[in-house]
Every structure is written in C-alpha cells, then in structure tokens.
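Pasting in a structure now, in structure tokens, and then I'll have a few things to ask.
Removed from the display is one protein chain of the complex; every other protein chain stays in position.
Which chain is which? They are A, B and C, in the order written, and residues in each are numbered from 1.
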Amino acid sequence: MRTKTWLVGWALALAGLILAPGCGPGSKSEPYVIGGIFSITGPQSYLGEPERNSMEMVAEEINAKGGLNGHPLKLVIYDDEGDVTKARLDAEKLLQKDRALAIIGPSLTPTSMTVLEITQKAKVPLISCAAAASITSPANERAWVFKTAQTDQMAVSRIYQYCQKHGIAKVAILTVSTGFGVAGKEQLLSQAAKYGIEVLAQEVFGEKDTDMTPQLTKIRGTAAQAVICWGTGPAPALVAKNLKELGLTLPLIQSHGAASKKFIELAGDAAEGVVMPAGKLAIYQQLPDSDPQKAVCKEYAEKYQARFKAPESSFGGYAYDAQRMLDQALMKAGRDQAKIRDALEGIKNFPGVSGVFNMSPEDHNGLTPDAFVMVKIENGQFTLTD
Amino acid sequence: MMSSPSSQTLLELQEVSLAFGGLQAVERLSLRVNRGAVKAIIGPNGAGKTTLFHLVSGYLAPQQGRVLLNGEEIQGLPAHAIARRGVARTFQLVQLFDQMTVLENAMVGRHRLSRAGLLAGALQLPRTRAEEREIRARAMEVLEFVGLDSRAHQSAAVLPLGLKRLLELARALAMAPTLLLLDEPASGLDGAETERLQEMILDLKARGLTTLLVEHDMGLTMEVADEIAVLNYGRLIAEGQPRAIQKNPEVIAAYLGTDWQA
Amino acid sequence: MVSGQGRKGSSPWPLVTSLTTPLPILAPLLQYFISGLTNGAIYALIALGFGIIFNTTTIINFAQGEFVMLGALCAISIYHLTPSLPLAFLGGVIIVSLVGLAFERLALRPVGEASPLTLIIITVGAGVFFKGVAMLLWGKESYTLPPFSGEAPLHLGPATILPQNLWILGLTLVLVLALEAFFRLTLRGKAMRACAYNPRAARLVGIAASRMVQFSFALSALLGAGAGILIAPLTLGVYDMGTILGLKGFAAAIIGGLGSLLGGVLGGLLLGLAESFTCGLISSGYRDAVAFLLLLVVLFLRPRGLLGGRQ
Partner (left out) sequence: MNFARPWNRWVLFALVALAIAAGLDNEYYFTLLNFIGIYTLLVVGLNLLLGYAGQISLGHAAFFGLGAYTSGILTATCGVNPWLALLAGLALSGSAAVLIGVPALKLRGYYLAMATLGFGIIVSIILNQAQPLTGGPSGLSGIPPLSLAGFPLNTARRLYPLIWLAVGVILALSANLVDSRAGRALRALHDSEAAAASLGVDTARLKLKIFVWSALYASLAGSLYAHSLNFIAPASFGFMFSIKLVAMVVLGGMASIWGSLLGAGVLTVLPELLSVFHDFEMVIFGAILMVVMIFLPRGLVRGLLDLREFRQYKRKGRFPGFLGPGA
C-alpha cells in the first residue's frame, strides 16, 4: 500500500511560490542601497560585530544630514557566520534581490575569496575588510575589488624593521590555524631573509586552543631571541599568559590582530612589555596634531564609545574607512557602478583610521607600511615605541 | 521443500558444552534429530533449552563439541551462514520487524532464496521486479498457511501476541527450511490458538519438515513429538518415546522436585 | 633591550633540578608531562561528569561540555557582581545543577527509556541549545576569572606549574576518590548503579529510579560547572568553549572505560599527555587529531576501555 505523499509535493510548490514574488523589487527607488557581509556570529564575531556597528554609525550620520546628494543610504547587512556557503548566498542576495550598488566586507579571507568571485563577475565594487594580500592581487583580476585592512605584508615588514632596530636576528613564529594565520606565516617566512632574520621554529595553535605551553616549551629549546605570535581573538592573550607562566624572558611580538583593549584585559599583567604593529587608532592621543589621522581616529573612537558603550576596535575601523570612502565615491559617481569603481580607484591621500589611503589601478589597498606604528603595552596602556 | 535423505540423521550434537562464566549452561550434550521427525526438548526453566537453540542456530558458539547438519560441521559459523543452510527459528520473546507490515516481515523470510542486492534493488531492472513478484507471492502463501493473509498490509506492531507468534512462524516457513527450531511457540497462546498450532506442526511434519521443539505445554508436546529429550542443568537426563518419558522417575523428579518420588 | 621578568630564585625541588639540569633534553619533556597532566585533569573532571550519569542511566549526555561553559560564565558574572571567588564558585555550581535538573526533567524524562539513537540526538540538540542561549546572555566576548591563589608559577626544576593547575589536579583526585567511595560504599550510590543495570528491577525493590536519575544529572551538572570554574582562569570563559571540551571529556571517558570513574580520570590524563607530547615532539597542528586517533584505537581494539568492566 503506498501512502499519499502529495503533501510533500505541494509543500515544495508552495515554497516556490512564496520565494518567487520576493524577487525583482522596484530598482528605481530613491535610496542608495549599500550591502554589507560580516561574521557577526560564530568564532570570528569579534571582527564582524564592530565592523557592522561602524558601518551603521556612518550611515546614520549621513542620513541625519539628508543623505548623499539628497539620496538616503539604505544598508542591507547580512551575517555570514564565517561560513563560506552563507557568504556566497548573502552575496547573491545583495546582488540579485537587494540590488546593492556596492558591498562592504566580508571580514575573513576565505569568505572574501568566495564573494569576490561573483562580485567581480557581476561588476559590483567590493571593499573587503580581510587582511590577505591575495584579495586585491593580482591587480588585473581584481579590478572591482578593494580592501581597507592593512595587508599582512606591511605588518610583517614593520615587525622585522623593529627586530633589526633591536638586534633580534633569530626569531620563533607561532601562528594561528586560520586564513589570517596562514597568510601571516607566508609573509613571515618570505620576508625574513630580506631583513637578515632567521626563523628557528614554526609552531601553530588552534583558534580555540587554551594552552600553548607545549609550543612555547619547544621554542624555549631553540636559540630564538624573540617570539612572534600571529593570531586574533582570545588565543594570543593566552600565549602571553603561558609565556609568563613558563618564566620565559623572551620578548613577545604580537600581530596587529591583537591590537585591541580586549587583548590587554584578557592577558592581564602578562601583557606588560608586549610589542606589536598597530593602526594609529590604538595610540591616536600620542600622535602629533599635524598627523592627518589623529582627528579621524579621535572622532571614530569617541563616536563609537558614545554610540555602542564599548571600546572602539581597529577591525571596526576597516568598515568605517570603507563606508566613508564609498560615500565620497557615491557623491562623485552617483548610481553608476563603473563610475563608483573609478572614483574608489582614484582616491588619493584619504586619511582613515587604518592609514592614509592612496588607491591606484595597481594597488586597491592604497596603504603603505607606515600605516602601522609599533606600540608597546606599558602598565595597561598602548604607548608609541619605535 | 525436502532435500534427499542421505542419512537417517539431519542434525547431530556431539559432546557440546558451553558455560557463561561459572554457570555451565550446556554440559557435554549429545543429541540426534532424525530427518522428517518432530523432536521435543523439555526441562525445567534454566535447563539450557534456549541456549541449545542459540548453539544450533549460531547465535552462540559452543566451547567444546561439534554440531553437525547433514553431516557438515556448523558450530562456530555465524547465524546468517547457518540460516542460509536451511535452519529456520522462532524466538522465545517474539522478534518481529515492527516498522514493517505483516507481508514485509514474511517477505524478509525469502531473503536466502532471492539474490537482488542494493544496486539491483535501486535500479529495479525487470529481472529484479520479477523476483520481487515471486517473493511477494511465496510470502502470501505462507501467510495464507498460518491464516494471516487478511492482515497482510497491517503493521506487525499492532498484532496481538498470538498472531505475532504465527507471523514469526510464517516468516520462518518462508525460508523453505530443512530444519525448523520452535522456541516455546505455544507460550501466550489460548486454547484455540494452541490447537491451531498443533495442526500446523503436524501438517508440516506430513510435508516432511524436521522440527526441533522446545515447549512447556505438555499436552501439545505429547501430541506432536516423535521423540522427547529432557534437559536439566544443561545435561541430557532422558531421551525416548513420549509415553516412556512421561513415566520416567528422573524426569518427574527434575520437574516436580525429589519429595514427589512416585 | 626589552625588559622582561628574570627567573625568580632557585627551585625548591633540589632532586628534580639536579636530575634535569645536566640533561637539557629532559627539561622540555618534564614541561610537556606537566602541561599534559594539567590539561588531562581538565578532561578527567569532565569525564567524571559523563561517568556519573552513565553509571545511573546508561545515557551519554552530549551536552556535558556545555555545563562546563555555563559554570564558567555564571561564576564570572557573579564575580563581577560581588568580587568573592568562593561565592562565585558556589553560585555557579548551584545554578548549573538546577539547569541539569531542568534538562533531565524537560528533555529526557518525557522520552522514557528511549533508544541510544534518540538520546544522542536529544542531548546533542540540548548542547547546541545551551550554546545558543549562552551566546544571547553573555554575547560573544571572552571573559577572565582571577585564579584562586595567585599567578606566580611554581618551579619544579626547569619546568613550571601554576597554582591553579594544582587546584585542578588536587580537586580531580579528591573527587574521583569521593565518587568511587560514594558509588561503591553508600546505599544511595549502589541504588543509582542499580538503576543503570535494570531500572525496572530497581523500582521493584523500592528505589525511586526517577529521583536517582534526577540526582545523577544534578550531580554531574554540578561537577561540570565546578570543572568550568576551575579552568576559567586559565582558558577564559566564552560561550562556545564547551563543545570541544565535551568531546574530549567523552573521549577520555571511553578510553578509560565508560563504566569506571577511575578509568575516566586515567583516560583524561592519558589524553592530555598524548596531546602535549604530540604537540611538543611531532607537530602542534595535529594536536587534536591525536586525541581522537587515540579514541579510535581504543574503540576498535578494546571498546570496553582500559578499566571498563561492563559491556
């Protein structure tokens, strides 16, 4: 005896109907629609959440002042939870359903790589907030892709310049097993020779690992004069604590991924003396007034704390700069996506939180190593160091 | 249904022993079952009757001794290999396939006599569909034999205990077995159902099926059994014609305790 | 040059120092051993939580790891309200045992004696549910909890150990002995084990099986929370810390033998050591892989585990 399963057949047909009318909204509505894809939940939420907040903060400000050339900004932000499949679906939604003029994000390297495959084909400008250099290079295949995060290349060169200055020739590297970590490790290994630095040990740790003493014990066995820890999230703070526990006196150099007040809070007094490259946001008070970024950082930090009652984050700065640059491009180019792309590519000495941007056809990041300054943590505060 | 009688004995146990930890479930048991006969095994609870069944059907393997089917050693073979040699069984606690219908339960009985594998089943080529029809027909036959054909499409789970036992019997018969092991088929049946079961066992015997029966219902045993073996504490204490066994003092002592000395 | 703390004075353990200083190869091994033990003790504590419920109900609670997380986060919140560690410990432990009770009552009781398949899926679902609720309550940040007795590392020759680790090792030892005694010697303990062997028979002899089951869930939740609070100063508390800890705790319970609590602790320590030696000597990337490889080896060669009796 067969059961009647028309119920399932009808359910599928109904699902088709419900979804169908949703497509094809009026595309000639007033506002400029801007898309956003961030890892708001999931393991990398400490990146996505401040990025979304900063983007919304800028849009609220613009709309309060009557929008751009009279067009209000309409933000459509999706959470990809750090998952490649979701990021792809969110991007398709922004392109097909919401008809976004341009998209900001995603927060991570893997999600950015999958999204740029279709935004590039659809000729829609994308400003990624992820670090890997491969997002905007090779330039000829990435005409429609920009990025506001400083690339790992620059952070590594700043670190190695610092090591040279302080007579550190032998280092051990400890990198996280994520896209960010792998990209950092490649740069650390490829640039070492250029600065006359020898990498004696290459250890890795998981993003969720909570005890790195075995790796550090192995490093203690080498002749390394400093430990370079490349990671984001809570783990780098635990590396600092483990280092202190083991009584290791080796100087600890972190990546720009750890340049946040949260790192100091979690690492506690193990953070003392830790050095890292950071965007100028971390120490903007100590910048000379002549530095064009000081005003921008100050404004961003104060507005963010007022609006969200939480400390500002350099990751949020990536989206903040992206939204402000996009506003400038929209003012100039209006709705034409090709013109928006050209406007973005033409941005020159634009002071942002992450550095002064000078875009060009060959460089869709527009930042130089001096977007980073070396900072040291002394009694719980970031202080400028050379 | 019958295989050619090469020798008088279909099943033979030689010095079979099995112990669970300290408990000697079956101890150096030797037993013969003649082709075409109905042999009953009786004995108090815990005498090792069901263990004997598990040993013959391959559910358990003996620690010592040999089990011979048609002269071939089968002890230690996995249960499905022994089943494929034509040994069918029912269970003391009914083991039906509850998520399937009565007909489907019977159709699984035809498993050893059909060949379609996973791929053939998925593709449903004509050959497989033909085999499927044949399986369905033979399954309906055994259901008719036990009188369950009217409930063929009902779920096995809803049948009352009596009918469940009949379905288990039908499923075993669907294998066209050479040897049928019945583990207390009458327990839980009312008078009429036991009567019906008795007729069926005799009918099957008439068709030449060899049966090994474990049963407490002495009335049924006396009617159907050609020979009775009595087990106590895993040892064979008596064997012979039903009449003789009934009067055997040792058997009575085993069942009713020593102070009932006749 | 960059300033850093110099090493404090000579170590109080002359024997250990004399042994390890001449042989430089021994020093890292000792450190791997110590960090292996301390991590292993964390897995052992969690394995105990599995053992208790299994001893009473033959259920494997896949949400056990989330009790660890909830314990840590509750204690951290309480500590922020009133900065007293004992109060935070007590509060965290009580809250989570109530959660354990509610979980048994609402999710497992209605199902009765269901198949392992059903119970696995329900407890896995509960784990995801608790994680989701924790994310809503505590957000996605990581939080710290101050260690119970200071952060100054103690020196065992070249190797160092934190006082917090001694708390973990110490409590694990105390707990396993207490629980073994409880299940072996006390009447209630035997009653709980009776429920596992045969709930119906247990009821027949007047054991309120359902109350025993509830008690076992409360006790194992309490233990999980305790473990969470103990490790929070080292591992930080975050809403998604429970999953991997739960899996490793379960692996430890199986390696040691599901039936035996002592086995669970042994399994945990073994797991911790395997991890830290692999990480130190082979490759740090495959640290978690070795833990589950060990699990597979035990499952395939000796499913009963090292000390497991009951199969």
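Keep this in mind: a residue touches a chain if its C-beta (ideal position, glycine included) is under 8 Å from a C-beta of that chain, and two chains touch if they have at least 3 such contacts.
Everything quoted here is computed from the prediction, not taken from an experiment.
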Chains on display which the left-out chain touches in the complete complex: A, B, C
Per the touch definition above, residue among B:132, B:149 or B:223 touching the missing chain: B:132
Among A:51, A:83 or A:211, the residue in touch with the chain that has been omitted: A:83
Absent-chain contact - pick from A:69, A:96 or A:305: A:96
Subunit C residues touching the omitted chain (full complex): 60, 107, 110-111, 115-118, 120-122, 124-133, 135-136, 243, 247, 250-251, 254, 258, 283, 285-286, 288-289, 292-293, 295-296, 299-300, 303
Subunit B, residues in touch with the chain not shown (by the definition above): 57-59, 78-80, 83-84, 88-89, 91, 95-101, 104, 107-112, 114-118, 120-124, 128, 131-132, 135, 153-155, 157-158, 171-172, 175
Hidden partner interface residues of subunit A, rising order: 1-9, 11-13, 15-17, 19-20, 23-24, 40-41, 78-79, 81-86, 88-89, 92-93, 95-97, 109-110, 113-114, 117, 132, 177-179, 181-183, 204
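We adopt the following convention: only the chains that are shown with their structure count from here on.
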Chains touching both subunit A and subunit B: none
Identifier of the chain whose CA centre is least distant from the whole-structure CA centre: C
Subunit A and subunit C: spacing of chain centres that average the CA atoms, whole Å: 35
Centre-of-Cα separation between subunit C and subunit B, whole angstrom: 50
Touching two or more other chains - residue numbers and ranges from subunit C: none
Subunit A: positions in contact with at least two other chains: none
Sites on subunit C touched by subunit A in the complex: 1-8, 24, 27-28, 31-32, 35, 38-39, 135, 140-142, 144, 151, 153, 155, 160, 162, 231, 234-236, 238, 240-241, 244, 276-277, 279-280, 283-285, 287-288
Footprint of subunit C on subunit A - complex, ascending: 41, 43, 45-46, 49, 166-167, 177, 203-206, 208-211, 213-215, 217-218, 220-221, 233-234, 237-238, 241, 244-251, 262, 265-266, 268-269, 273, 275
